[in-house]
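Please read the structure below before turning to the comments.
All protein chains but one are shown at their positions in the complex.
Should a chain be cited, it is by its letter among A and B, assigned in written order, with residues numbered from 1 in that chain.
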Amino acid sequence: MPSRTLAVGRVSLEVRQGIELWLHGLIVLASIVVGLGVSVLLLVVSGIDVSNIFEEFIVFTFFDSAGLADVLLEWAPLILVGLSAAVAFRVQFWNIGIEGQFVWGAIGTTVVMIYDIGPGWIQIYLMFLGGIIGGMAWIAVPAFLRLRLQVNEIISTLLLNYIAALFVLNQLFGAWQDPAAVYYKTAQFADYQRLPLIGWGQIHVGLFIALAAALIVWLVTERSRFGAYMKFVGSNPGMALASGIPVTLTILVAVMLSGSLSGLGGYLVASGQEYALTIYVAIGYGFSGIVIAFLARNNPAAVVVVSFLMAGLYVGGESIQVFYGLPEALIGLIQSIIVICAVGSEFFVRYRVRWMR
Amino acid sequence: MVEFIVNWIAFTPVFAVPLMLASIGLIINERAGVMNLCAEGIMLVGAFAGVVVYIESGNILALGTLGAIAAGLVVSALFAFMVVTMRLNQVVAGIAIVFFASGLTGLIGNPWTERAVEGFTKVDMGVLSTIPVLGKIVFSQDLMVYASVPIVYFVWRFLHRSIPGMKLRAVGENPQAADAAGVSIEFMRFGAVVTGGALVGLAGGYLALAASKIWVEDMTHGRGWIAVALVIFARWRPGRAVLGALLFGGIEALIPRIQAVGLAVPQYLLLMMPYLVTLAVLTYVGLVSRTGSGAPGALGLPYVREDRR
Partner (left out) sequence: MAHALQMTDIVKSFDGRMALDRAEFCADWGEVHGLLGENGAGKTSLMNVLCGLYRPDAGRMSIDGVEHRIEGPSHARALGIGMVHQHFKLVQPFTIAENVMLANPQKSWRKGVATVSEGIARLSDELGFEIDPAARIDRISVAEQQRVEIVKVLMGGARLLILDEPTSVLTDEEAARLLRTIQALARRGACVILITHKLREVLAHADRVTVMRSGRTVATVAARGTSAADLARMMVGDAPVDDTEPGQSGPVRLEISDLTARRDDGVSTVRGLSLTVRSGQIYGLAGVGGNGQTELAEVLMGVRAPETGHIGLDGSDITALHPKRRRALGIRNVPADRSAYGLAQELSVGDNYASTRLGSGSFGTLAWVSRRTIGAQTSAALKDFEIQGAAVDTSVRLLSGGNAQKLVLARELHGEPAVIVAHSPTHGLDVRACAAVHDHLRAARDFGAAVLLISEDLDEVLNLSDVVGVINRGAIVGELGRPADRHRVGELMLGHA
């Protein structure tokens, strides 16, 4: 009987018993470098100069006041979607519907403006609640379907993305449309319905909300009893149950937290960046969240760091897109290449590859 | 009213065939035990390649179709290399490939965007096509609609009435037993993913060349995911997948019909229907399948032989 051999024939695989931390880190780092290299290559093939790539992605984003302000602005919602994915993935709930929850967060925010709920000064707080409620409501359906009927949450959350997007279109081309606007969106939020700017570029207090959320999620996952429950449920549900941990409840609460974080992202963009509900409010945030959580290995502190770099990719990518007339899909493409390479690193972490002669 | 219904039924196959081919492809795939979540991406690349090859070859439909199949082969080979050979996480790899496909086609697709193509045309069967009702429904479809019947039959026959097909199912149900019987798990799974992927690519190509007759960024609009759901609804059986595809094709075909008639239904709510029905179907499956989902026993589990020596 041959030992475990690869289809290639000249290569044999051995399962590693354990791996040194430095080697593990090196493999992951190398894979990301490969991913970035492939991405750069792709841009060069698309006709972009290497020095321009360096300038757009490094110099004009991280070493330029206006660029850095843009990065910090973009950072806030990315932190939230990254946290949202990380929290769900920690309990093995594949929330692919972050975009839909994000949209519903924005809807929950906008509803306060459209129907002018409550006195003016309180509306910004009601919008905050509206965002959370919108995101939670949108994840409640797949959560229920999964926990009660074993319906695959990957598909259900994803389908709900499309439904959320179509609902927004329905409203923007109908009841909520701003007749004065040139493209389809709601009326502008009033000044008191906007998140206050902090006086550097367009950066608003949403950044502090996102950072506070990261701190809270970190405290919950790393320091609280509930976070410990999450760890056990995600790592070994059978053992968690036998240890007396309420498995179903833990999953439910974590998933709701995930939905509310996505919804909060929608609140930030609607109330802090767009000042309206638009078609584009959530574009790209769903996959970004997954990518960030994956690269951060579901660690909230790492999410903060990774999403900062991802914000740089966003800002650099956007200006490249504008200058070279490249499509919006560019960022998603680079992200997916990096993820494919990072997933690939698992192989080298798990197996030792031997060339045979 | 009769005309409305005849038109509706006549338009159903064009919308049903992409879902049918995609879910049949996924069934081959998942019957071998590989959870394929990148159908959306493979369809997209298939649609793109179909249109590009069609236009660049000077409107040769056969080449466009082959291009879609070849694109499906290439993307699914990448996926197969990741999950079968390297045994990586099938969920993460699948989702990453969807976005990879979306990004890649978006990046290089500009020159071919929004160029209307003639693509598949209705076959004129002379007298037959003029028979009232039946002529329009049965004898005025395009070639692929007719071709899909033998394709589905062949896949069913392969899976359920052939030795290699049986080995493939054994690999998906119980790789340990298949391995003990001398079946190569890696070969079977790789082959199943690539073959299924070719069909999913074809589904995308047909979608672009027959249903929408145009390439637009992200034009599959979740049909790949609906196909994934259809496979669950079909309990991994080709026959039921055909039924499900006809059901969803019927719903999709209804949307332009309703709009054509000028009924005052908000169009975006109408467009939600396929997704809502998919959710409803999944819920239904969850409610009734107390006796098991019919999923292959080893679906989604990478196989590593237990080496005791």
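The rule is short, and it goes like this: a contact is a pair of C-beta atoms (placed from the backbone, for glycine too) under 8 Å apart; a residue touches a chain by one contact, two chains touch by 3 or more.
Note that this is a predicted model, so its numbers are computed, not measured.
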item: Residue of B:R87, B:K136, B:K167 or B:R257 touching the missing chain in the full complex; value: B:K167
item: Candidate in contact with the missing chain, chosen from A:F62, A:F144 or A:F232; value: A:F232
item: Contact residue for the chain not shown (choose from B:I55, B:V74 or B:V183); value: B:V183
item: Full-complex contact with the absent chain, from A:A180, A:A242 or A:V322; value: A:A242
item: For subunit A, residues in touch with the removed chain; value: 1, 18, 223-229, 231-232, 235-236, 238-246
item: Interface with the unshown chain - residue positions in subunit B; value: 161-163, 166-167, 169-170, 173-174, 176-178, 180-183, 297, 308-309
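One rule holds for everything that comes next: only the chains that are shown with their structure count from here on.
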item: Residues of subunit B that touch subunit A when the two form their complex; value: 37, 82, 85-89, 91-93, 95-97, 99-100, 102-110, 186-187, 190, 217-218, 221-222, 225-226, 228-229, 232, 266, 268-269, 271-272, 275-276, 278-279, 282-283, 285-287, 293, 304-305, 307, 309
item: Residues of subunit A defined as touching subunit B within the complex; value: 1, 3-4, 6-7, 15, 42, 46, 94, 96, 141, 145, 148-152, 154-156, 158-163, 166-167, 169-170, 173-174, 287, 290, 294, 325-337, 339-340, 343-344, 346-347, 350
